[in-house]
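A protein chain is absent from this complex, but the other protein chains hold their places.
Let's look at chain A:
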Amino acid sequence: MKQAFLAPIAQSPLLLLPLSALLLFLVVFAAWVIRTYSKRPEAYAEIAALPLHDDAGQRRVDQRTEVTHVD
């Protein structure tokens, strides 16, 4: 396994760069996922439920803590 990984790099050392870029992406992506998931899901519950209430605006709005706005 180790040989299978090292042999292509020994043949073409520049291969390390794209592999590093891929690793970098995965690390940052994982960090981003952790960061996003550090927010409590309740913070998004209202917006996540938007499609379920689109024909019952009055009822839904009454349940909200804030009213909707016009830009």
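Throughout what follows, a residue touches a chain if its C-beta (ideal position, glycine included) is under 8 Å from a C-beta of that chain, and two chains touch if they have at least 3 such contacts; residues count from 1.
The working rule: contacts and distances are computed from a predicted model.
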item	value
Name per UniProt, for the chain absent here [options: "cytochrome-c oxidase", "Carbohydrate ABC transporter permease", "Sulfurtransferase complex subunit TusD" or "Succinate--CoA ligase [ADP-forming] subunit alpha"]	"cytochrome-c oxidase"
Chain A, residues in touch with the chain not shown (by the definition above)	13-14, 16-18, 20-22, 24-29, 31-41, 43-45, 47-52, 54-58, 61-62, 67-71
